[in-house]
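All protein chains but one are shown at their positions in the complex.
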């Protein structure tokens, strides 16, 4: 049995029983699906309305998208690697292994997307993600054109951009609170 | 009458009439309140579900908060200045002028929060905002302690962090789409 | 009536009556032209010979030039934006509004020249200015060639370079002394 | 006899005989004093009024100063090292060797002022110079206080700041024009 | 059976049978110990004398040391994380898991040593490693003093410095050649 890790160290972790009912239900669902409660849900409960908005944003990016789930997880792990975010590297590293059905891709992307085993279109997608993360003020028409040249639709480009933007938010919240990944995430999907 | 500026240059601006009803209503409300339709609403309509989540996140940050509205706008303008985001500097610059009741604060914050006319607590708050924007991976316990020393509650610190994180998202979406500020924002509140 | 702002906070502001006569005359001229005494003149008086040299350099760049005044002010605001210099952004922002006859250009340039409404030649000019500011050691023949391709003469390129260089000096003096922009500059030319 | 090196490679070097009389006289003086004509004078002649202003600024910094000449040259070499400016490192390296009466100090400062043989006050002075060069937007009251703690007067601090600022200008002009140091400078003062 | 991965992509991988006898023997030893031939040995064989020197340096750091093997691997993974070096993160990540007897430490260190589960002395050691990697020119007496304050001997500090320096070499060789980690390393020690 994994040792008990606090969901975050800088703010008091709320008691699930004290959360609004809809958040409790969502946490229950996640716990059933994963077999454990991902710490991000416990941590975000600190501010319930903000938590609800966070979850809805996350869900919208998965529901209204021209991207494959595998691509979304590749983007998240790459962005989180650039931002040195332990929680997101480990938690979404697990999802990346599962959705890409590849036990090593997440570690490659977290280290350096330039030396990961990805095809040319995904390399372009990840180059774009890193630029939007590191120097968003320099994103230019040419950067979007390169994605179109690799077959990405306008909608897909928007979706790439919004996933990258949202994890620039998430990585910062995880750093703020010092969110700790559940032990289970380290081994899922290997 | 201000010239007609496209809401964004890199994606087709959707027709309001084609948007889901709830977004149409929200846009109507905003238009009535401001006297014009802020371009961000038109731009985000490109992906309606994502737009809805964006708006709800934005609203949650205003509703569930230990911060004054003036402080929220100061944070946004400062972060947007660091990220060189024209749309957010101009649009939230207007809100900053209005809520802080100060015609010059926004320009000072967008230039350099270190030379802005702010009190010590707000200086500490803005230093934190810039660090969480520029090097989130280095946020440490001492950084939060400095905010507590200036009287910020734990809830206020979380709220500062989430506003900063959300505008790190927003700035990137504005850069991605090349969102253009409405002419009206430049002069509001002067 | 605007509140009385000290010209700088880190050095004692000299009394105009104690300055050498030629500086007093120049200050009088400037005051008549502008309707107020720009704080930079008061601040620089701290070291009169150095002040005289500063003013002569400034004047030479306006008199011996292949550039339009509007272009000079665009360069200054862009460089000062990169260097986060409040005094120069606000004071030359006013001049930029006036000479370019555009109420919004200065705010666009201070935020990010890449998203400003400028033509292609000016975009190339401003890209060059930012490179000479941020990484002067990498200026290469190709950078000058790009300016020539956009129609700039050799003299114009030299003048661009010297304006950029001089405001890299000015921005640093303003940061050193913590020079404060006059209230009037914020609203001039809107 | 040293080989004939062009004063700069990116602009046509003017013929001394075509320059205004006062500049010709100044060049003659310099040539007599040094035994050769420093290339910067030939290069700057490209724009005579700007050249005159440059020379007057340079002279004012030497005449109206609370600093020793040795300190001024130490500042110049350090700043030019940070800015990777060959012309100024070599030309002022020679002056640094001469005025500090130390054959090795210039090479130490150009490499890394932190490992140079300087006393504590000069170390503080050079730390300040590097900060004002690299991140002028972060200069704070504490930085000036540290100089005062090492015995620098307010006037000396201003003078340090203006020397640093002026060589941030000069380094950029040398990079722009690709100014080439005279052979003689490499060996002077060893 | 793991798929066959080339040891590197940018240079021809030498045939082991063509290598000098002592290198062949060493490779045999490593293969027996690990159960597979670590790709770095195959890659380095491209230049046998240089390979021999590399191996001897590596061995000297393990033999003549005041550090625990666990600490050496922690240093390597942290430095390789900063340098984004896939080969070293994966290969030494495996060794870190084994020697520290901790299945998660390597992933934590590769992501961000600041959020890894390490004691205060090791945090200081890793802070030093990152500074020596990222800004070696700023290493100061105070940095060594902090290590002494945490109980590190002078010899241990030297050894920390040399491990960090050597992996700044190794990471660059791996990037140069695009060395690929063996599949086995990804799972060892979990």
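Letters A, B, C, D and E mark the chains as written, and numbering starts fresh at 1 in each.
The rule is simple: a residue touches a chain if its C-beta (ideal position, glycine included) is under 8 Å from a C-beta of that chain, and two chains touch if they have at least 3 such contacts.
Please read these numbers as outputs of a predicted model, since none were measured by experiment.
Touched by the hidden chain within the whole complex are the displayed chains A, C, D, E.
Here one chain is not drawn; of E:6, E:32 or E:56, the residue touching it is E:56. Where chain E meets the omitted chain, the residues involved are 10-12, 46-50, 52-54, 56-57, 59-61, 63-64, 83-85, 132-133, 136-137, 139, 141, 144, 154-155, 157-159, 161-162, 164-166, 168-173, 175-177.
Seen across the whole complex, the unshown chain contacts chain A at 112, 114.
Counting over the whole complex, chain C has residues 137-138, 140 touching the chain that is not drawn.
Here is the rule we go by: only the chains that are shown with their structure count from here on.
When the partners of chain D are compared with those of chain E, the chains appearing in both lists are B.
More than half of the contact pairs at C-D come back, by residue number, in A-B, the repeat among A-B, B-E or D-E.
Between the CA-based centres of chain A and chain E the separation comes to 29 Å, rounded to the whole angstrom. Here the CA centre of chain B is 44 Å from the CA centre of chain D. Annotation for chain D: residues touching 2 or more other chains are 137.
Chain-to-chain contact here is organised irregularly, matching neither a line nor a ring nor a star, and falling short of all pairs touching.
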